[in-house]
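A single protein chain has been removed from this complex, and every other one stays in its place.
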Amino acid sequence: MRKTRKSRAARRNPFFSAGAFGAFVLGAIVLVTLLAPLIAPHDPLAQDLAHTNAAPGEHGYLLGTDQLGRDLLSRLLYGARTPLLVGVLAVLCGGLFGTALGLLAGFTRGWPDQVLSRLTDIQLALPSILLALLVLSFGGQSTAVLVLVIALTGWPAYFRLVRARVLALRTSEYVEASLTQGIPAWRVAVRDLLPGVRGLVAVTATLDLSRAVLMEAGLSYLGLGAQAPEADWGLMVSEGQGQLLSSWWIAVLPGLGLVFLVISANLLGDHLAHRREDHGGREAAAEPSLAAPTPARTP
Amino acid sequence: MLAFVLRRLGMTLVAVWGALSAVFLVLHTSGDPALMMAPVGADEEQIAALSHALGYDRPIAEQYVAFFGDVLRGDFPDSLTFQQSALHVVWERLPATLTLAATALALACLGAAAAGLWAGGAGGRGGARREWPMWLVFLAQSVPGFYIGVLLVWIFGVELRWLPTSGAAGPAALILPAVTLACGVTPPLARVFRNSLRGELARPYTRTGTALGMSRARVLRHAAHGSMLPVVTVLGLEAGALLGGTVIVESVFSWPGVGQLVITALQNEDYPLVLADLTFLITAFVLVNLIVDLLYGLLDPRVRHSSGRS
Partner (left out) sequence: MTALGRRGFLGLGAGAALALGLTGCLSAASPAARARRSEAVIGLSAAVTTLDPMNTTSVGTDLSVLSSVYSSLVTRRPDLSIGPDAAVSWDRPEPTRWRFRLDGNAAFADGTPLDAEAVAWNVARLLDDGNALRMTSNFPLLRGAEPVDAHTVDLITAEPDADLPAALSFLYLLSPGWAARHNPATEAMGSGPYEIVRYSPGGNVELRARPGYWGPAPAIRDITFRITPSESARVSGLLSGELDMVAGLDPQDLERLAADRALTVHQLDTTRMAFIKLNTLTGPMRDIRVRHAVNYAVDKRAITGSLLKDTVDPSPGQLLTADYAGHDDGLTGYPYDPERARALLAEAGFGPGRPLSVELTVPSGQYVAGDLIVQAVAQQLRQVGVRASINSIPFTVYMQKYLVDQDMSDMQYITQAWPTLAAGGLYGLFVSDSPYAYWADEEFTDAVTEARASTDTARRDELYAAAARRAREQAPVLFLFPQPGIHGTAKNLRWQPRPDDWVRPAEMAWKEAA
């Protein structure tokens, strides 16, 4: 890696070549999750009470079984479903919402911008986990609420980036010309400004995915996300925690899945962010390093 | 300076107002709040009485105003499980959380300083030999906090039996939760310190110092001093995030603080306690941010004279 020195990014970011690795692992996890029904050796809910807490390799269970004798490998294969589904949906919702509002605020300036900017200030002043707890405790617990709450804590990042970028683009001659020609503002926004922020949003979304996955896992661990008997990595760690003494694999293996998922999303996101920086998107990319790049984590 | 303090105070008030409005909004859009505040087994009459006592039968606008008064006075409905003032219960748990958060912050500063000095201190030379702490930092950032906690419990509590893993039982019990919490806070600190230090080492004054034969340690000392400002900014942001992080870490280690309290209250459907705890945490979070901002203003005169931070 040091020998080739292709770009500045290689020097600035030691994880540069890891971007491809991230994409590969992330792709593999998605693929495995989609194919789980075909490749899983057992039903993830099927219990084998004769072989509970089997160690990896025992009784023909490659990764062992949990306290109800459920095949851990099958549960691992199925276990990324909820985190990925909730993560992707939350990123989509938060991304669309934040981007739309960012376009609106950056384009119109004036009072919508004022109001929305203050709103993001307030929201960024609150730890997202507390906001999530608030909504989940008084708003009920369901997958839909879970998606919404993770989206809710994610949108300000998109909003800030898109708004800043649009503010910069808006003053360009091309946009000014379109506006003076009487083309409706919304069409200018969609036709001329949206393409300008697309790449930025994509980078943010990749990094936001890792945040969303971490949050889903954290909430499931706390018992506020996925519910038993569902196979979900975060929930499985919490179910296995009481068994660390007799069967460490029940809690430790699902956590590894989470680590790989989040690392791969972070590597890919970092890589995309730095590539943007190298390709002249400097003024926009300068900001993400303050607001989002940052695989924002739920502790 | 006064103008700066007033401006920051104003922004904080707006943030507190917004946060409390969010609490109020969520509480009142999720059905009859009296139903959630009533003890299990209350009949309709009792619920109506409670609803009246808590003012839930008044016009919503009036309740909205009264809610702020209640929060200021710490007037929440009694906790259902502890049968006493919910705020008092939260208050009793606060020292445990503060001890944990302060220890974690100290550990994070040490960790970030070590990683940042090692990786950034070479001024960009040294390659992989210098960069490995940043890989650790990246890893710490990608591992869910609860999983770090579970791994530490497994290794140091269950297998090696070196350290207690549950509850507040003397200073030894503080180690694992504090390390876990610190893992969540160190990465941003380490990153910003390393980058800032590297930038500082590239500046003319440090180069001159080196050229004039100053010792490496002295140059580093000056550069570290010069790179403190962005670190302090991130530190401020993280001090608040720490409070949020305690929710999960305290649950992993059964640490008897406010974070674990809110989760057990939720499990017991003790909504008055959940309400008091969350309101308290959110307000505390905003106030910590204010304090950090004011300190920051003291540190850096440029901040208090500029028109505001974006």
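Each chain carries a letter (A and B) given by its place in the written order, and its residues are counted from 1.
Keep this in mind: a contact is a pair of C-beta atoms (placed from the backbone, for glycine too) under 8 Å apart; a residue touches a chain by one contact, two chains touch by 3 or more.
A quick note: this is a predicted structure, and the numbers were derived from the prediction, not measured.
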item: Omitted chain - touching chains that are shown; value: A, B
item: Among B:Leu6, B:Ala169, B:Ala202 or B:Leu298, residue touching the chain not depicted; value: B:Ala169
item: Listed residues B:Pro256, B:Pro272 or B:Gly297, member touching the removed chain; value: B:Pro256
item: Among B:Ala104, B:Leu220 or B:Leu290, the residue in touch with the chain that has been omitted; value: B:Leu220
item: Candidate in contact with the missing chain, chosen from B:Ala101, B:Leu117 or B:Leu151; value: B:Leu117
item: Options A:Leu68, A:Leu85, A:Leu119 or A:Leu256, residue touching the unrepresented chain; value: A:Leu68
item: Hidden partner interface residues of chain A, rising order; value: 45-47, 49-50, 52-53, 67-69, 228-229, 241-246
item: Residue ranges of chain B at the interface with the undisplayed chain; value: 40-41, 79, 81-84, 88-89, 92-93, 96, 107, 110-111, 113-114, 117-118, 121, 153, 157-158, 161-172, 174-175, 217, 220-222, 224-225, 228, 254, 256, 261, 264, 267-269
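Here, only the chains that are shown with their structure count from here on.
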item: For chain A paired with chain B, centre-to-centre distance based on mean C-alpha positions, whole Å; value: 21
item: In the complex, chain A residues that touch chain B; value: 2, 11, 14-15, 118-119, 121-123, 125-131, 133-135, 137-140, 210, 214, 217-218, 221-224, 234, 237-238, 241, 244-245, 248, 251-252, 255, 258-259, 262-263, 266, 294-295, 297-299
item: Contact set on chain B toward chain A in their complex; value: 11, 14-15, 18-19, 22-23, 26-27, 29-30, 36, 124, 127-128, 131, 134-135, 138-139, 141-147, 150-151, 153-154, 158, 181, 184-185, 187-188, 240-245, 247-249, 251-252, 262-263, 266-267, 271, 274, 278, 281-282, 285-286, 289
